[in-house]
Every structure is written in C-alpha cells, then in structure tokens.
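Quick one: the structure is below, and I'll ask about it shortly.
Left out: one protein chain. Kept in place: all the others.
Should a chain be cited, it is by its letter among A, B and C, assigned in written order, with residues numbered from 1 in that chain.
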Amino acid sequence: MAKTEIVKLDIDQTPLREIKKTTLGTGLLKGLQITMRHLLSRSVTVQYPDEKDVLPARSRGVIALKEENCTVCMLCAKECPDWCIYIDGHKEFRQPAQEGKRAKKYNVLDRFAIDYALCMYCGICVEVCPYDALFWTPEYEYAEHDITHLTHEMDRLSDWMYTVLPPDELDPAATGPEFKTLPQRTAPAVATPPASDGEQPTPAGEVAAPKTDQGEPTDPAAVPEQEAKVTEEAAEAIDTDVATGEAAPQEEAPQPKEEAPTPSEPQAEATAVSEEEAEEIGRKVYEEEIGKGSDPRVAEGRRKAAVLRARKGTRGPGG
Amino acid sequence: MAKIPDELTKARVTGAGTLRTEEMILNVGPQHPATHGVLRVIVTLDGERIVEGEPVIGYMHRGHEKLLEQRDFRQITNLLSRMDWLSGINNEIPASIAVEKLMELEVPPRAQYLRVILAEINRILNHLMFTGSFGLELGASTPVMYAFRERELLQEAMEMVTGGRMHFGFIRPGGLKEDVPKGFAERVLKGIRQLIKYIPDYENLLLGNEIFKQRTVDVGILDPELALEYGVSGPILRGSGVPYDVRRTDPYLIYDEFDFDIPVGAKGDAFDRFWVLIQEMRESARIIEQALEGLPPGSHLGQVPKRLTLPEGEIYSRAENPLGELGYYLISNGDAKPYRMKIRTPSFSNVSVAPHLLKGIYVPDMIAILGSMFFVVGDIDR
Amino acid sequence: MPDLLQLLETLLANPWVILGIKLSVLLILLPATLVVGYVELKVMAHIQHRLGPMYPGGFHGWAQTLADGIKFIQKEDIIPRAADRMVFAAVPFLTMMGAALAFVVIPVGPQWIIEDLEVGIFYALAVSSIGVIGVLMAGWASANKYSLVGALRMAGQLIAYELPLVLAAAAVVMQAGSMSMVDIVESQRPFWLFNWPQGLSFVIFMVAATAEVVRPPFDMPIAEAEIITGAFTEYSGMRFAFGLFAAEYIAFIALSALATTLFLGGYLPPIPALDWEPLRPLWFLLKTSSILFVLMWVRWTYPRLREDQLQRFAWKVLVPLSLANIFFVGALKLTPII
Partner (left out) sequence: MATTKRFPRSSERVEPEAFSERVRSKLGNAAGEVQVRFNQVIVSAEPGRIVDIMSTLKGDPELRCDYFTFLSAVDLQEEGLEVIAAVSSTRFENTVIVKVALPSEDPSLASVTGVYAGANWHERECAEMFGITFEGHPNLVKLYLPEDFEGHPLLKSFKLASRTYKPWPGATEPDEAAGGGRS
C-alpha cells in the first residue's frame, strides 16, 4: 500500500490570556496588513458560467436511468423515502425458444419518472437497484422556472446517462467486502458485461461520455484522441459496473432489446465503416440532435456513441 | 459595556416621575440577518437597552421525531443529516452507533478511523462557518470569505468521498456506505495544511482586533453552573470553563486513541466562546492527522444483515457534535423502524439559556451573544 | 509649449469657460458615485480573495454600478401605508443634497472651484450635516421600529462626531488664518504633500469623517446585522439607491476631498518642482482617491463598534485630544514653523 506521506503540521494553540490582553491599536494594524496581503495576491474564485469546477464521480447531481437495465422491480420506488419515483410497467410474454416450452413472462417499462422537486438526493434508489439501472451523475444545471418541469420523465433521465462518469479508483488500502470474489480489474473490457442470450454488450459510448471534453465535434484533430479516451473509460466503466453491482440474476433480466428500442436513438450502419464515414455519421447525429433542440452535451454524447457504434460496426441499442 | 444595574433600568423605565416613557417591543426575526435561519427573538426595549429577550422557536419545525418513526434505518441516516445541516456526518454517527450497539454489530477498524476523519472534517467545516458568520454579525464581512475559501478545500474532499456537500448520508450501521477513493488523504491534508496556515489570519482579524474585543469581552457572560443546569454543551459550555466533551467523558468510536486537548475558556464571555471555537479547529486538525497516519487497510463495512431489524430494547447514544452533545434515545420494538427516537440536539439546549443572557444589555450585544451561541435553527427545531 | 500655456490662460480668463467648469464639477458628481461604488466593489472583492463583478459591460464588469442603477429604477416604489408620505419622499433629496452642496467650496485647482467663499470650511461642515436630518426624517417617517432605532443612533452619532470634526478643522483654520478653502491650501505651501503640524487633527478628522459618512467601523445607524439598514429599512428601488447609496458615496467623496484640502495640500503637487497649473486637478484627484482607498481598506477589515462605545470614544478621547491639539497648533503658531 502506498501510504500517504504525513508531514507533521506545526499546530500551536494561541493562549487565551495572551490574545485577550488589552492592546492599543496593534491589532488594528495587523488586520490592515492581512487584508492588504490578500488584496495583492491572486483571487481564488472560479468564474462560474465560464469556468466550472470538475466534480468528482460520486457527486450526487442528478440521477440517470439506463432504461434497458430496468426490470420494473419497483425496488427503488419502494425504498425511496420521499416517494418521488413513479414507475409504470406492464407484463409481456416472450415466445419460447423451443417448441413446447412455456412462454416466459417479463416486464416492460412504460414510465419512469423522478420528481426532483421532491427528491432529497439520498441515493438510496441508486444503491438498492439490483440491475444497475440508476446512476448518479455530477450534472447540476437543470433548474426550471416551473416546478412541474422538475419531474424528469424517462427520456430525460436516459439522456443524463451520457454524463455518467466512471467511478473513482478506490484507495489502495481499501478491501471492501464486496471485492473479495471479483474478477481481476485488468480483464478485457468487452468480455465482462453480463450479457445473456448472446446480446451485444451495451454500446460503450453510451455508458460514459466523459463530461470534461465538450470540444467542437467538427474539430478533426481532436477527435481520435478523444475517442480513444472514451473507449478506455467506457471499458473501465463497464468493468466496474460488474465489479460493484450485485450480479443480476440472469433469468429475471431477459429484456429483449428489439422490443424496447429507445425512440430517439439514431440508427447507425450495421457494418464497420472507415474513420471518415464514422465521423460523418457522428456529425449528422450531432446536427440532428441540435436541430431537435437537445442539450449540446447530450448531443455530443450521442454523437460519440454513434461514431463508436459505426466504427465497431454495431447497431445502436435498438439492434 | 458591562451589565446595567437593575435599579437603574427600572428607574429609567418608570420615568422617575419626570417624563413618561414606554417600553418598545421589537420583533427580531423570524426573518433577520443575524438569526441565520428562522429564529425569532421578542425583545422588550427601553431605548436600546433590552429589558427582556425571549427566543421563540418552531418556525422550522419539521417533525423529525415523527418522521423517523416511519422510516427504516437506511432512510433515517439521510434525514438526520438535515437537522444540523452544517454537521451531517456528526449527526449520522450516533444513530449508527445506537443501531450497532443494539444489534451487537462489529465495526471494522478502518471504518472507525474513517468515521473519525470524516467527523472531524465536518467539525472543521462547521466551525469555519461560524467563524465567518460571527465576524459578519459584528460587521466584519471579510473573514467569512476567508473561512469559505478554506471550507471549500475540505468540502471538496467530503464531496469526493460522499458525493454530497451538506447532506452526506454516508454512515451506515456497521460502517460506511463506500470506501474512500484514491487521493483522499492527500486532499484532506492539503485542506488541513491551508487551514492551519490561515487560522492566524482569523485570529488577527477578529480575536486580536481591538474593536472585536470591545464588542465581545465581558459580553454575555454565561455562568458555568447555569449552563450545566440548562444542558448547554459544546464550545459554549467549554467557553465557560467546563471541560465537558463527550469525546472524553463517554468515548465513542475510537476517540480515546487520539491525543488532543480540550480548549476551555476562562470567563464564559462571547470572546472566550469564539476563542474555543477557533482552537477546536486546530485540535480537529491534530486528530485528523493522527487518524490518517494510523488508517489501517481493510474493509469499510462489517458483517451486516441485508435487512436491518433491531431487537427489542432501548439505548441512549450520544456524541460530541460540533455544536455540543447530540443524543438519540432509540426505542425499538423489534421492527425495521424505530418505535420512538428522541433527538436531543445541542442547539436546543444551548439557545434555551438565552433569556438569561439577554437581560440589561444593548441590542448590538444581543447580536454578539446570539452569534456566539453558535446555533443552527434546524438543530433547534428539528 | 508656451503657446499652449498662453492659450490655457486666456481660456481660463473667459467667464463662460469658468462657468462651464463649475457646472461640470457638479455634473460629474453622479457618475463619480458610480465609479467610486464600482471601485469599492472591486477593492472589497480583492480584499476578500475574489474578483468581484466581471460581466456587466465586458471589461472587468465596469458597468456593474450602472446596471445596478438601472435595476433600481425599474423596481417598484413602495411606501408603507403608515408612513408619512411627504417626509418619506423628501428624504433622498435631502440626504444627497447636503453632501453635494459641500462641493461648492472644494478647490480642485485654484481656478477650479465653484465659489471660493470667505467662510468656505464653515460652510462645508455645516451643509454636510444636512444629510443627517434626512436620515432622522427617514427614521421617523417610515413608521418602523428598526428605522426609529437607526435614526436615534444617527442622531446620537451626529452629536458625538460633529464636535471633534469641527475642532480638528478649527486647528487648520488657525494655521491658515482664513476660512477660505483656497487660502487653506495655499497656506500649506511649505509642507506640500502632508501638512504635518496637523497630523493629530488629520487622524481625528478622518475618524470623525468616517462616523459622519456612516461607514464601518462606525456604521451603527445602518448596521444590517442588527437593525437592518436602520432608517432605510422601508426604502426600496430608486429611493433606496439615492437616499442611501448615492448619498453615502457623495458624502464619502466630499469628505475625502475636504480632508485632502485641509491636510494633504489639496491641489498642490508632492514636490514644488511639479507645480504646473494644468496638472493641479490631477494631484487633487490622486490624493482624494488615495484617501478613498484607505477608507475602503479600513471598511472591509474591521468589525463595527457599538453606539455607546462611539459616544465614549468621541467624548472621552477625541474631544479632549482635539482640544489639546488646538493648544498645540496655537503654540506652533508662535514659532516660525507655521
């Protein structure tokens, strides 16, 4: 364990009697000296709308919903102390794979909404979700003029997914109880997701579009590097998703993707394409999103997802 | 400066037969810049002299004790941090301790150390806030900005660990919600270092300033016996010279393993209370330093059943909060929710002694006294 | 160069030009309060390790106070029902007028003066107290207890600081042998930058002047944390801006200018070699702004006193000191120094 170097601080008390003594003006002069020293040094503030602090991954800004992971188990709504999560769903039957077997029942999510006017940001829903469908993201700029707009419906909650950051690396000395039976963290990224029924792993770009790089999508020089980062972080995110989450019981999460395509998700090419074409697709997606009036960050996240999908030759979450 | 003799006050009020004068009743609050929160003080004035001052509370009563009866222990953690919103972690700790003691859960040493570190950071955050706001109430608007500068560094460390800035919700029965991320110790040390570097600035800007001394020395002298009778605790009691600190008298967590002093005042005036407040930040810094040094590797959470169901029983669990003794009287009837949870908050008892201090003083002294009582209205009203 | 000088001299001989200059001194006052207000915001911010306004107007938020003014104009004008409407409405004019009138006798340069009254200093000190009456009126007319307390504090403060202020100025008058402001400046020629025989008077004058403009550490009449801007609790919008802010800044500038004139050699340059007529207003401005800066610096460093402490300080320290100072200046008057 790399132990932190502790440099002993020189902590001395100021004796009460000494400081309480009556003085004649020296205290006033000392005060002036202190304020002058600050006047002459650089300020420490951040000019908010222009500069923004980078928030840690654990920041409880807003809750994002990964729609396709939700099985309508209602655990979050049950555990919520404020009763601010509204979930509607219905049951559907899936054709059995083999003749003669019973059709399997599964839940389809119709509505998932969080009322942020009620939410107290405790994070219990994120904690209890057994299928890793809810994530915290550090976004905080969603103030509204109308309180009813603070109820974020499924599409808006899914959009927040693009801003989820991969979790921070833990302190080297930490041996959390849930880490004991886990695979190595160095496992290859694509192999780990608990994909059942031969499904495609979740598109990487969707898990983690890093919040920090919001560069212009048309800047060709910057893009490859960014994407490399995206893939890396996404890989890590998937990896840790598996690591931290309680493994989802497979039989309860059939969730055929064809049945519930994300409506707003743009469809990408099914075959791998060249870099330029991928870029072109990304740009189109971005313009389309901006045209629809999406948040630029969301548009940027979708652009990245589309580019990645195009390069890998996979379809969107719908395919 | 000193208190005005009673006969003099009376003579003025009755006018001594020459001029008819009347007392004026002034409502300070519930919306007033000096009551940080919604506290109302009804003062009867003779000129600018206060004949009587009576705090009226309840403007922020949220019925915590009733709400707690409807929630399980995970949900409770998140509610408790909202009482004294400046010391979230400190509010959560005794509740978890109560559950742990009733269920006989074991808390791993790493979790104990981390709890101490987080609690002491939170104590510093709280004290910095009051350092600044006390200056603000006396008209010095600069120290509060400096205090917030130091606060921000430690606040960032807290956010990095818990994800929250005020309502942490991080302590769980049996340990912590998560372990700390990499780089936590460096962050904390950076914050502590800057704090220690700048504490002399606060002292020179406020404590050492002649105007500040004029305003606080011999103002609002709290007699230690009276303070004890009212259950006053924390920096206010220690300012009166009573070295009562739950961390020492009834050690919880692992506080008995650390070396730290209990600063106590001599006279019990506003100056002493403020001095104690500032010195306590230094002691907290010392504790954090020792705890970071001794932080063992291991798990952050003990063996905890999935669903917390308490056995029947009752316990009074207390802790030294930044503002004084916080206690929970937890009665369980074997359910997942507490049957009754009485919350004994420090600010409630601390402010209840105020009518004794608000007699025969001037209006500005009232501000100095209320400012040096270091209360949070959410903590009074719950 | 000589041509230019000659041109200037002819220009300054023209009465219309003089009138224009005199008018501009008054017209400059309102924008000047905006500038001083902006500078104060910036000084405060940097003392507090911040940047202060950065957005309005683009460059370092230069238009912040202008924007504030516009905001104040847009706000609803509220007069409490129980208030004495006439008196309530008259207050902003009165508070602003007192301080503004003092500028009539302040010499920015020997020619740059609206009217060099024979009793200049007497007049300046007299009119600058009018504002206090405005505050008293505001406190009474608002029908608010906080306002009343604030107004009473103001009245008490007036009595406490006025005497030392006048006594400190009296010492200067003794030295100059005249009440005319230009004469007072000219009498400081042997000292140029700082009229050192008046060192004690300067300190007393500055303390009393801070109390007169109600700035910390003597801002008890408007103390926000105690009595919520005192007499102006019920004021809002434009009335608040003029009655409190504009009046405060005009008085602030006026007293700094007065102190410059009385103690820092007014428009005289720091060394005799630089004594060149067109530059004189510049010296005056420089000196006034440095006093303004020091007062801002003090304001953002100290907590505030209590009203009775100010009274005690004024009567037990400042008044005896200023009396002693008059004896001291009188004794100096017998020597060849002044």
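In this section, a contact is a pair of C-beta atoms (placed from the backbone, for glycine too) under 8 Å apart; a residue touches a chain by one contact, two chains touch by 3 or more.
All figures in this text were calculated on a predicted structure; none of them were measured in a lab.
Shown as candidates are B:W85, B:Y198 or B:Y230; the residue that touches the absent chain is B:Y230.
Remark: the omitted chain is touched by one listed residue; of B:A270, B:A285 or B:V353 this is B:V353. Residues touching the missing chain, restricted to chain B, are 57-58, 61, 63, 65-67, 70, 101, 225-226, 228-233, 241-245, 248-250, 261-266, 279, 314-317, 325, 327, 329, 331, 339-340, 342, 344, 348-349, 352-353, 381 (touch as defined at the top). Against the chain not displayed here, chain A makes contact via residues 13, 15-17, 74, 77-80, 83-87.
What we mean here is this: only the chains that are shown with their structure count from here on.
With A-B and B-C as the two chain pairs, more C-beta contacts join A-B.
One simple way to say how far apart two chains are is to compare their mean CA positions; for chain A and chain C this gives 57 Å.
Chain centres here are Cα averages; for chain A and chain B they lie 35 Å apart. Once the centre of each chain is set as its mean CA position, chain B and chain C turn out to be 43 Å apart. Along chain C, residues 47-50, 300-302 each make contact with two or more other chains. Residue positions 142, 146, 149, 205, 209, 211-212 of chain B each touch two or more of the other chains. Those residues of chain B whose C-beta lies close enough to touch chain A in the complex are 71, 74-75, 78-79, 82, 110, 142, 146, 149, 156, 159-164, 167, 169, 177-182, 184-186, 189, 192-193, 196, 200-201, 203-205, 207-213, 217, 261, 263, 265-266, 271-272, 275, 278-279, 282, 285-286, 289, 292-293, 295-301, 303. Residues of chain C that touch chain B in their complex: 44, 47-50, 145-146, 149, 152-153, 216-217, 219-220, 223-228, 300-309.
Remark: chain A residues 28, 31-32, 34-36, 38-39, 41, 43-45, 47 touch chain C in the complex.
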